[in-house]
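In this view, the complex is presented without one of its protein chains, the others remaining in place.
Take a look at chain A:
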Amino acid sequence: MSALTALARVSAVSSGVAQPIATVRHVHLSSRPLVFVPLALAGEANAPLAALVGSSPDAPQLLFVPQPRNRDQRFEFAAKLAAILLSYVDSFCGETETVPAGRNTEPRERYVDAPQILVPNGGGVGFVRLFGRSTRFRRTEGEYAVDASVPLLGRWLTFFAERSEYPGSSLLVSMTGALSMHWATGQSAVEDANLAALVGWIDPPSGMSGAEAALEAEDPLTWPPAGPATDPTFDNEVLAPAIEAGSLSMLESALRSQLMPTWELMWRGVSLLRGLPPGARVEQRWTADRDAFTGFASYVAEGGYPQAKRDVAVAAAQRLARLERAQALYDAQRAYDDPLLLAEYRLSGEAFAGTVIASSPDRIDDSGKRRVLRPHVTVRSEDPVLLGPGASVVSPARPSQTGSFVSVSGPDVVLELSGGMGRGLTTPPGSVPEVGERLTYTTLTESYQAPAAFPSREETPWTHGGPPVEYVPDDEDAAEDWS
């Protein structure tokens, strides 16, 4: 929570409708996302109860487990879900593009598009993770055999769930997360976890304020919870008698009635998000998602093992380091794409906006061995300048150019520029800010950060348990009870 978002929240209270906290969309939205609304049986460890799934708003497919405690029926549910999800995933494993060779990499193929799963909330992401965990180790022969698609489903769900922890990834997205990244409501973050209330604030029905719509959305009779947890009253008064009666039609209509309102909210959410123009760097992050997808698809095709239950020490440390770098990059990219997010850094003093009042584009620094182009610009800041000499800043308008603080006097900041001006001793037009140009400079950087060095798996130090045993799934994993 930043002060700008807090201010947006109080403005939402007074205006009665959610306020924007982003000017562009920061998530990628597929042209045909797979919307997945799962329900789990209360009290059990992620026992599937029902789900609506599909990639077209008018064709949701309802899957449900008639006797949720029956193990075989759960695996039938998993197999049906696998049929839908795997064929959706497969439909992206067609056209590829060639990624040219890099400094240390061979040229490779990459799928031109990737699947995207949308779930209602954080609980939906948790469902995907746990359902992946409970299916990926299953065996397809011998005792407890399941359909061949079930362990494959588990691997893919696990991939999606793990990727969703990666900052900026859009392969598996929670709708409440995506919406509350772009709008601030007049309620608390706790209440924003209710999809119906959140959408009510952002897009209230005509004649109603967002606050009223959100209040109405809290009634589980009109707006059943978006899952995976069900409404306890529904469980006791509708679901339990229907299961008891063993009536499939009763169950089907009961579960459909619980899921349909959320299904519609999901597509309303999709169109709300589509209404925002995408940020300039969204495509770049989606490319990273397509890379991850391509890599995992070939790993699966080559018969790779299911993902281990726990990371070994080195892999865990590497993953954490990757996530931290991704987070820093993601924060910087969003701020570069979106002046409203950059404004948060202006508020905290990590950025300032101003107008160029003097510029010496052809200034040469000849103090070193080689004469180099080091233009000076003077920016009259409209924000308080908390940075001082020694600080180095970048403007999103010219991301490859760095400015270092030379001096600050009052609101006037003198910067020495380097980079982004070609190799010569004269500056190409437009590469150096001209007098009168309005700019924002920030300490945020999206430049490449070299990954930290980690020991190899075989050299895991004794402090971290020494080299780990190679993980091989065994029969015990496959035989794990599910009751």
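The rule is simple: a residue touches a chain if its C-beta (ideal position, glycine included) is under 8 Å from a C-beta of that chain, and two chains touch if they have at least 3 such contacts; residues count from 1.
Operating definition for what follows: contacts and distances are computed from a predicted model.
For the chain that is left out, the UniProt protein name among "Electron transfer flavoprotein subunit alpha", "Thiamine biosynthesis protein ThiS", "Energy transducer TonB" or "Secreted protein" is "Secreted protein". Across A:G186, A:P224 or A:G354, the residue that sits in touch with the chain not pictured is A:G186. Residue A:T230 is the one among A:T230, A:T378, A:S395 or A:T427 that touches the chain not shown. Residue A:L340 is the one among A:L62, A:V99, A:L276 or A:L340 that touches the chain missing from this view. Counting over the whole complex, chain A has residues 1-11, 13-14, 20, 23, 41-47, 68, 130, 133-134, 186-191, 220, 230-233, 235-236, 239-240, 309-310, 339-340, 343, 346-347, 383-384, 480-483 touching the chain that is not drawn.
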